[in-house]
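Here you go, one structure.
Apart from one protein chain that is not included, each protein chain of the complex appears where it belongs.
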Amino acid sequence: MSLLDPKERTERGVVQQSQLLAAPVPEPRTLFESSWRDYIFAEVWTRPGLELRARYLVSICSAASADTPRDILDGYVRGALANQALSLTELREAALHYAIYGGWSCGAIVDEAISRAAAQLGLPDEGFSPIRAEPWDPQARLAEGARGFENVMTFGGPPPAVAYFEGGILNFVFGEVWERPGLDQRGRRWVTLVGVANSSADTPIRTHVYGAMASGNASFEEMNEFVLQYAIHSGWPRASFVQGVVFEMAEKVKNRQTWDGKPLGESGNE
Amino acid sequence: MSLLDPKERTERGVVQQSQLLAAPVPEPRTLFESSWRDYIFAEVWTRPGLELRARYLVSICSAASADTPRDILDGYVRGALANQALSLTELREAALHYAIYGGWSCGAIVDEAISRAAAQLGLPDEGFSPIRAEPWDPQARLAEGARGFENVMTFGGPPPAVAYFEGGILNFVFGEVWERPGLDQRGRRWVTLVGVANSSADTPIRTHVYGAMASGNASFEEMNEFVLQYAIHSGWPRASFVQGVVFEMAEKVKNRQTWDGKPLGESGNE
Partner (left out) sequence: MSLLDPKERTERGVVQQSQLLAAPVPEPRTLFESSWRDYIFAEVWTRPGLELRARYLVSICSAASADTPRDILDGYVRGALANQALSLTELREAALHYAIYGGWSCGAIVDEAISRAAAQLGLPDEGFSPIRAEPWDPQARLAEGARGFENVMTFGGPPPAVAYFEGGILNFVFGEVWERPGLDQRGRRWVTLVGVANSSADTPIRTHVYGAMASGNASFEEMNEFVLQYAIHSGWPRASFVQGVVFEMAEKVKNRQTWDGKPLGESGNE
């Protein structure tokens, strides 16, 4: 039995923290500050099973919703850019995508952090493709949204009878944002999962955890790593609920059931 | 079939955004920034079915709880004042009312935004009526709170056995704040609904959505518009839960049931 050494843990933490945030790490002055180095960077970020790109997206979004001190949030964005885990275009897409699931305020917080980090690294601004460039037919736009919903959620959506479903979910969320090319579906999953997990709203958490695994975007093992990475900024209690849902939904996917327990293929939801 | 034009959408967004925030709109530099203009202002704020006064109250309160960048929050307050959708007195009442349902920190955030926006517009400070000016009898104060509870909630409240109900709910929330004259009951509903929706607490959400409709303060159609306006700053997943509760409670009100499904008149709750 070989013992592990706290000095080794600290050294690993220093290396990780400085590389991941692309900045030198100051010596911690308090117990809390030391926990970044000796726990968060030495023991959580170093875990196998989930790539850095996903860990950055999860950290940026959950930090944006937690009133995070600016140097910490900017550090994640700078690190993601400097380590080429995410491009500027991907991050800009993530800011819009997160606005939907975490609210427009938090989208703004992510977007402003991107601007500051890009300026720090001297990255030139790239311009952007508009939300929709071509003229559209309102009925076709709704139908497009309905197809996007099924593609992402793996089951059919609700009829567009009210503002939230028609003006929100179908016209915009699935009709205009999820299908944009600048960030792939797996990337959008992590952004989405942080937003729904923070809401503490039961059904969105269940359906999106299910959708992440049923679509093949994320494996059960990756979802388990997601939960711990998510806990850093959103807290252990919220992560605890998500962990329970991951267990439950992994069973449903394995047993070829819908998220609410019906056999796949009988519900008309495939 | 006539096609809709993205240029028209953008132009509508520019007009709306600058009028609603009472300030010129800078050209968006990022994809996210463009979404304010092309989606939030062009497509959500322009929807019929809910008056501007309600949309401002919902946006101010939900923005205050979302760590919103100051220029955005101040813009809503400035717009509400400049467009005479809400008076300074009404906004000050909303700040205190929101403190109860969104916490004292967010009450402070609203109150400070009001001060900044009023200063920008050169509106003189008005003074305020104290929370309670006359001497009171403790038992009468509790009884007053109990009557206020029934008036607002449309059903009877709990007995004042503990600090939360006695010192919180009856003595203060219903005994001193809801009945104040500076903001009408319908205005207080939107403030309340944002706070309860953000809490993700099941029973407060159900009872207050029920109370909003059962009291006649808001129609089913208005509640549906509320959900999408609320989603802007609080995110789609929380709004999704509220939308489900709106459907459910509208049925209960229509069928003359209490919020938890008992026939009205048999429960002693009328």
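Order as written gives the chain letters A and B; numbering starts at 1 within each chain.
Going forward, a residue touches a chain if its C-beta (ideal position, glycine included) is under 8 Å from a C-beta of that chain, and two chains touch if they have at least 3 such contacts.
Computed from a predicted model, the values in this text were never measured in an experiment.
Participant: Using the touch definition from the top, which of B:58, B:77 or B:100 touches the missing chain?
Facilitator: Missing-chain contact among the listed residues: B:100.
Participant: Give the residue, chosen from B:38, B:74 or B:111, that touches the chain omitted from the document.
Facilitator: Considering all chains, including the one not shown, the answer is B:111.
Participant: Which candidate, B:7, B:29, B:132 or B:254, sits in contact with the chain we can't see?
Facilitator: Among B:7, B:29, B:132 or B:254, only B:132 touches the chain that is not shown.
Participant: Suppose we count only contacts with the excluded chain; which residues of subunit B make the list?
Facilitator: These residues touch the chain not displayed: 65, 67, 92-93, 95-96, 99-112, 114-115, 125, 128-139, 162-165, 167-169, 171-173, 176, 182, 195-196, 198-205.
Participant: For review purposes, identify every residue of subunit A that touches the missing chain, sorted by number.
Facilitator: 1, 3-6, 9, 29-36, 38-40, 43-44, 47, 49, 62-63, 66-69, 72, 200, 224-225, 227-228, 231-241, 243-244
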